[in-house]
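Note that one protein chain is taken out, while the other chains of the complex remain in position.
Labels run A, B and C following the written order; every chain starts at residue 1.
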Amino acid sequence: MLNQLDKALVRERIARRAEREIVSGSYVNLGIGMPTMVANYIQGGKQVVLQSENGLLGIGKSPLKEEVDPDLINAGKETVTAQEGASYFSNAESFAMIRGAHLDLAILGGMEVSETGDLANWMIPGKMIKGMGGAMDIVHGAKKIVIIMDHVNKHGTSKILKKCSLPLTGKQVVNRVITDRAVMDVEESGLVLIEIAEGWTVEEIVESTEAELKISEHLRIGTY
Amino acid sequence: MLNQLDKALVRERIARRAEREIVSGSYVNLGIGMPTMVANYIQGGKQVVLQSENGLLGIGKSPLKEEVDPDLINAGKETVTAQEGASYFSNAESFAMIRGAHLDLAILGGMEVSETGDLANWMIPGKMIKGMGGAMDIVHGAKKIVIIMDHVNKHGTSKILKKCSLPLTGKQVVNRVITDRAVMDVEESGLVLIEIAEGWTVEEIVESTEAELKISEHLRIGTY
Amino acid sequence: MKTIYTSFAEAVAEIQDGSTIMVGGFGLVGIPENLILALVDSQVKHLTVISNNCGVDDWGLGLLLKNKQIDKMIGSYVGENKEFERQVLAGELEVELTPQGTLAERIRAGGAGIPAFYTPAGVGTLIAEGEEVRVFNNKEYLLQTALKADFSLIRAAVGDHAGNLVYNKTARNFNPMMAAAGKVTIAEVEQLVEPGTIDPDHVHTPGIYVQALIEGAQEKRIERLTIRQEA
Partner (left out) sequence: MKTIYTSFAEAVAEIQDGSTIMVGGFGLVGIPENLILALVDSQVKHLTVISNNCGVDDWGLGLLLKNKQIDKMIGSYVGENKEFERQVLAGELEVELTPQGTLAERIRAGGAGIPAFYTPAGVGTLIAEGEEVRVFNNKEYLLQTALKADFSLIRAAVGDHAGNLVYNKTARNFNPMMAAAGKVTIAEVEQLVEPGTIDPDHVHTPGIYVQALIEGAQEKRIERLTIRQEA
C-alpha cells in the first residue's frame, strides 16, 4: 500500500514536471495513461489546447455526471468534454494535423529511450501485442516530443539505454526525457543531463543510466 | 447568322443525344461549355445529381435574379443554385470523389479523340495555354467518360483520329464519343460505330472519320 | 434515391463469406451497433475486418470475434479484448497492425483513388520490414497502399434520403473515410430525415458515398466512464 502511494506520488512528480513543458498558447497531444494526468496539473494562467487523436481539438475537463455524452471521448476512451472553441473532425484530418507538424508538443509514455532518441513504447516480445495506436504517427508529428517514464525498471535496471532492446515506436524521434530522477535532452552530441529531481545526485543518475550521459553546463539540481 | 443558328441547332442536337447517356439515379459531372448545356435537356422523370468540381454535389437550376449568391458557382464560374439534398465540400474532397470513381458519368468536350480512346481537349501548341483545369483528373475518375464534339473541324477534316495530333488530356480514357454525325464506342477491338444521326449515311460517316471504324452489328440510323 | 432498409438482417444480407468489410468507430464510439448484431446473426464467415479496434468481449466487433466470423483483422489497437488474444495465440486469427494515422490515411486513399502515398510513421521499426523506404527532403518515409472494402458499415447521427450524413462529436472518427472506401456503404443512422433538412454546408459525408441507410437506436456503451465531481 505504501509502495502504491509512493508510486502515485512519483507519477505526480513526473506529471508536474512535464507540465512545465507546456507553453501557454500551444497545441498539445497527451498520450494515454500517465501523460493524460499531466492535464490535471496545467497552471491556471496557461491557455492550452489539447488534441485528442480520435478527432477533437480542445479537450475540456471530465464531464459532470449529467454532462456525460457517450459520443464524446478522448483517445484513452475516457468520457470528456470539449472546451469553448473546440472542433471535431475525422481521424484522417486528425492525423493530417499530427503528421503535418501542426502540434507544438506531444507528451508520451515510454518503456525505453536510447541516447540517440529512439523510443520503444508499444510492444514486448512474447507478450500479447495490443497495437501501436497513434504513437508511431505522433512521434513523427509534433514539433517537440517529450517522453515521461520511470528511470529504471522494477529490477533497478536502466530504461535509458545506449540502444533500445524492445521493438521501436520511432527512430531518432525523442527530444526530451523526463523520469522520476532526471530530465535529459537528446542532442546532436548525445544525451545531455539537464535537470535532476530532488533527492538524487549526479553520480546516482549517471550510475542508474546505461546510456552515455553528458552533463549540461547548465545542469540544475532539485528542480522537481 | 444562319450559320450561327445552324451551329446552335447542331449543339442542341448533340446535347439532346448526350442527355440519353444519363441514367436516372446517377451522379454526373458535366464539363464546361457544351456539356453544361446537357443539363437543360434532362428529362423530367430522371433523378440526376450533378457534381461541380469546385465543390458542389447537387447543382440546381440557374438562380432567379433575386436568388443569386456570388459564393455559389459551378466549375464554369456561372452562378447556380443547389438542389435539395446538396452538399458543399473542398476541392480536395471533390477530386477525391472524382478520382475515387464515385461518379457514374462525365460528359466532356473534345478537340480530338483517337480510336484507342485518347482524348485531347486542353491545348493547341502555339496558342496561349490556359490550363487543363480538372479535365485530366476527371477523365480518370468517372466510371464512364463520354465526349461530345464536332465530327470534323471547320476545314472538314476528321477530329476522330487514328492518333491524336494535339497534346493529350488522357490516354485510353474515352468510352463513348457523340458528334453531330455519329455515336462511337471505344472497345477492345477498336472504335465501333453504333449510331448515326439523322441525315447521314454509313458511307459519309466512314469517309469523314480518319480513325478505323468498325460497324456495330446493332448499328442504328437516324437516332438523333 | 437511396436504398432505405427497415430490417438490419436485410441490410447485411449481401455480405458474403470471405468479404472484406470496414466498420466505423473508435473504441465503442461511433460503431454501427445494430449492423454488427445483424452480422453476428447472419453467421457470415471468413471476414476480413478493417476497423481501428475490435470491440470488447461482449459488444461491438468482439461479438463477431467470439462467434469466429473473422479470419483477419486490420487495425491499430486491439487490446481491449481477451478473446482476441486467445484466437491470435491459437493461430485462429490473422492480425495486421498498422499505425492509426496510417490506417486512417490508407482508408482515405482508398476512397480518393490514390493508390499509394508516403508517410513517416513506422520508419525504422518492425512494421517497416519489407516495406519500401524513400527519402524526401532528407527524411525517410514508408510507401503505404490504399485500403478498400467490399462493404463499409458506418454510423452517423443524422442521415437524409439523399445519403448525406452528419456525425456527432467524436463519433465521427473513421466513419467518413470508410464511407468513401466501401464499394457498398451502409449507414446506420440515429435519425433519418428528408433531403433539405441538413444544411449543405454542414454535411460531413456527401450522399454519393452512401448506397443504403437504415435507422437504428444505439445503446452507446461507455468503455471508461470518467466524471468529475461538482466543485
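Definition applied: a contact is a pair of C-beta atoms (placed from the backbone, for glycine too) under 8 Å apart; a residue touches a chain by one contact, two chains touch by 3 or more.
Only a predicted model underlies this, so the values are computations on that prediction, with no experimental measurement involved.
One chain is not depicted; across the entire complex it touches A, B, C. Seen across the whole complex, the unshown chain contacts chain C at 105, 109, 112-120, 134, 136-137, 139, 141, 145, 166-169, 200-202, 204.
Contact between chain B and the unshown chain involves residues 52-56, 61-65, 68-73, 76-80, 82, 88-92, 94-96, 98-99, 118, 123, 128-138, 140-141, 167-172. By the touch definition given at the top, chain A reaches the unshown chain through residues 25, 27, 47, 49, 51, 57-58, 82, 84-89, 93, 95-103, 140-141.
In this text, only the chains that are shown with their structure count from here on.
Contacts with at least two other chains are made by no residue of chain A. Residue positions of chain C touching 2 or more other chains: 108.
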